[in-house]
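Removed from the display is one protein chain of the complex; every other protein chain stays in position.
Going in written order, the chains are labelled A and B, and every chain counts its residues from 1.
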Amino acid sequence: MSLTGTSIGASFEDDPEFAAAEGEETAKIEGRSTWQLAWARLKRDRAAVISFVIIVLIVLMAIFAPLVATITGHGVNQQFRTTGLNTFGLPVAPGKTFWLGTDDLGRDILVRVAYGARISLEVGVLATLITVAIGAALGLAAGYLGGLVDTVIARLVDLILSLPYLLFAISLVSISKPGMKIVIIVIALFGWAAVARIVRGQVLSIREKEYIEAARSLGASSWRIMLVDILPNVTAQLIVYATLLIPVSIVAEASLSFLGLGIPPPTADWGQMLAEAETIYQQAWWFLVFPGLALLITTLAFNILGDGVRDALDPRFDRL
Amino acid sequence: MTTESILSLTDVVKHFPVQSGGVRRSRDVVHAVDGVSLDVRRGETLGLVGETGCGKSTLARCVTRLFDLTSGRVEFEGRDISRLKARQLRPLRREMQMIFQDPYGSLNPKRRVGSIIGDPFAIHGLASGAERKRKVQEVMELVGLNPEHFNRFPAEFSGGQRQRIGVARAIALKPKLIVCDEPVSALDVSIQAQVLNLLSDLQKQLGLTYIFISHDLSVVRHVSDRVALMYLGKIVELSPSEALYEHPRHPYANALLSAVPRPDPRAAATRERIILVGDVPSPIHPPSGCRFHPRCPKAQQRCSDEEPLLVARDGDEATHATACHFPVDSPEELAGTWVAASADADVVGAAAVDDVGVTPPTELTERGRI
Partner (left out) sequence: MIRFLIRRILLGIFVMWMVTVMVFGIFFVGPGPGDVARRIAGKDATPQTVQLIMERLHLNQSLFVQYWDFVKQLVWHHNLGYSYYHQEPVSTVLKAAFPITFSLAIGSAVIWLVLGVFSGVVSAVRRGSIWDRLATILALFFYSMPTFVLGLLLLYAFSYQFALHGIHLFPGQGYVYFTASPVKWFESLVLPWITLALISAATYTRLTRGSLLEVLGEDYIRTARSKGLTERRVIYRHGLRSALTPVVSQFGIDVGTLLGGAIITEQVFGMPGLGYTAVNSIEQQDLPVIIGIVIIATAAVVVANIVVDLLYAVLDPRVRLH
């Protein structure tokens, strides 16, 4: 679980779009911040906008999953052994009753996919938030405070980054009570190190800037400097990283569930559905295709959005 | 130290360990500041000049305690602040401030100008909310900025305006002493004049004391009451401004001043340009005795044996101190005694000598403290 680090230069002052701000003659004169400019750029990126819409749709599907169950009349864990399985006891193909077909236990795949979105999104977003929060905090501390704090954190980061992640993740899950909590913990436990390393690197270079020296000469405490002066210069990169970390977390959770070590049955989870499909997909391609497609589309949408966010926050005109 | 002195430095020494890639390779040190003593009088502007690497920026940071001293004493308003820790220093920061050189680097690009100028109030808990905004706008007006631009980002201002923002930040709490580290060096010449005038006006209005650091001799002459000339970590000449420019005693001062352009073409044509030979020696292994002796045309045995003290020499006022065994009586003494080196002799304003190759990189590692 690693991302090739994205690099963002801080030369925001060179942005030609700033000339536009000068021409404004309004009573309330306010500059456009990085965020406002980035947002404008993002809106123009068609692929990113489409991905965003798709993500919104997926979120809606997750929120209204019970509604889907009500509409189809099939509960998420309800097994329809008569209508959902054919005479050979095999799943039923997509049709009028079961729009996306059934699984090996006669459950409605459409409803399960909808509920599965909940797990993926919850784990994806929560794990990412926790990972980035911990990684940023420790990276900031290590980079700015230096000394013993830096040595300890940096060594810890090196150690974690050299561990075989999946093996350890599986080991930890195996000795704990299976469920969403341990999966999130495991993802965050190994993920924060990469964030911390990137943040630390950035902080090390920001630390030498004159405006940091100015802050110290004003008497600002280390905490204040880290929070008010350094963090805003790191946030952009953090947001890009977080957006690209969400799909990684989603796939991580799905992989764990696929191995049978994630969310336990009978909860509807895409990874787990694919594990169940492994034995029966030859007779029931829909059992493989639809959860797989759901995973793929979700991951793809977040990746495209993430690329768009990165381009919006750090426009380098040599990127496609 | 008299009650007239707002700041008193006694044998201030600052050494940096020589590092490469964050690891100490040897026990060598960079002698950035090697025994500087001087008093700064209340209300004056003390110019501190010297070439790159002479230690003036380091000295500035020792004065404002952004660095720890290796040894020596710094007294501010009678208080010994040499060994104070960060927390004890904080209240002091209201009285002693700094203006930085780089208008593009000294302001956080991600923060609005009102927030930047409001920092002093926020940090010392003096005002908040609407009150703070009001005070910030007051200060903005004081330095000649439009208070309506409170919410703009530094990128939306020109270089001169950004420097004004830096000034605003420094005077926000009406300090007593301001150390200006090359405040106009990065600005266009026409803007320089504006900012210098601003500083001068503020000094009168607020009763400020300045330490004005620059490598530009003509600028320093214009603004300073007294001037201290530094070379390789030591002060080599200290005197009232006009006295230095009209009768420089130290050979080094003579060389620097000979390169300052003169407006009168005839005077410029007849003047002898004194060109120094060789490079500035490394501050890691400074020469023995008088540090200037390897390059000095008047050097004799005594110069490498015995370090000259900074005292008033025969024929000078008590206020004009020179650290030289054989001070120069008139510039004609030196003309024609040297072979022209490859130095660029036509550098405007600054010295005509080769630039120093060594800037202590380790200054950066020191900034992490405090």
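Odds and ends about this structure:
Criterion: contacts are C-beta pairs under 8 Å (C-beta built on N, C-alpha and C of every residue); 3 or more make two chains touch, one makes a residue touch a chain.
It should be emphasised that the depicted structure is a prediction, and the values quoted were computed from it without experimental measurement.
The hidden chain makes contact, of the residues A:236, A:251 or A:309, with A:251. Taking the complete complex into account, A:171 is the one of A:70, A:171 or A:205 that touches the chain left out.
Counting over the whole complex, subunit A has residues 2, 4, 159, 162-164, 166-168, 170-172, 174-176, 247, 251, 254-255, 258-260, 271, 274, 277-278, 281-282, 285, 288-289, 292, 295-296, 299-300, 303-304, 307, 318-320 touching the chain that is not drawn.
One rule holds for everything that comes next: only the chains that are shown with their structure count from here on.
Chain centres here are Cα averages; for subunit A and subunit B they lie 51 Å apart. Per the touch definition, subunit A reaches subunit B in the complex via residues 10, 12-13, 15, 18, 21-22, 28-31, 33-34, 144, 146, 207-221, 224, 228-229, 232-233. Interface of subunit B with subunit A (complex): residues 64, 66, 86, 89-94, 97-98, 100-102, 104-112, 119-120, 123-124, 148-149, 151-156, 166, 169, 364, 367-368, 370.
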